[in-house]
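To start, I am sharing the structure in question, which I have written as structure tokens.
With one protein chain held back, the other chains of the complex are shown just where they sit.
Here is chain A:
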Amino acid sequence: MPFQIVMNLIIAIMWMFLSESYTLPSFITGYLIGIFLLLLLNRFIPDTFYLRRFYKILALVYLFIKELITSNIDIVKLVYQRKPEFEPGIFALPTDLKSNWEITLLANLISLTPGTLSVAVSQDNTHLYIHAMNIDDIDETINYIKSTFENAIMEVTR
């Protein structure tokens, strides 16, 4: 990945020299041309295209914002019910994520999703303890977290 970024920068600077205008706009056009060339020659350069990871990060941010808004609507509904009906409880979520950074990100995402709040991480980093508003549909929640967040985080970091 660093190799591709360096290649892209070199192409941009070459473009600046070729067009003999040393300004920011010409650098940006050069950078765009570099992205296009790297995309074209993707098969001959080691590693996958580096903006693919950038795209995954954008997808993760989109997921984050979507979940934030839905969870807000859920909590506002609960707040304005005449008698709030929920069954709180704490459950354990086994995770496959390893590094501290990934687990922090997962805990953050969980805290901002509908009806869940991360309470603690186990000593050996294998389980997250999560406080849920509705303890009855735990299995559904676990499946949802595993299939969306863990996958999205793994695609960014690995």
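Rule of thumb we're sticking to: contacts are C-beta pairs under 8 Å (C-beta built on N, C-alpha and C of every residue); 3 or more make two chains touch, one makes a residue touch a chain; residues count from 1.
Just so it is clear, contacts and distances are computed from a predicted model.
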item: Complex member absent from the view - protein name from UniProt, among "Spore germination protein", "Stage V sporulation protein AD", "Sarcosine oxidase subunit alpha" or "Multisubunit sodium/proton antiporter, MrpG subunit"; value: "Multisubunit sodium/proton antiporter, MrpG subunit"
item: Among A:L18, A:L39 or A:L68, residue touching the chain not depicted; value: A:L68
item: Candidate in contact with the missing chain, chosen from A:Q4, A:S118 or A:T141; value: A:S118
item: Missing-chain contacts mapped onto chain A; value: 64, 68-69, 71-72, 75-76, 78-80, 84, 86-92, 104, 107-108, 110-112, 115, 117-120, 122-123, 127, 129, 131, 133, 135
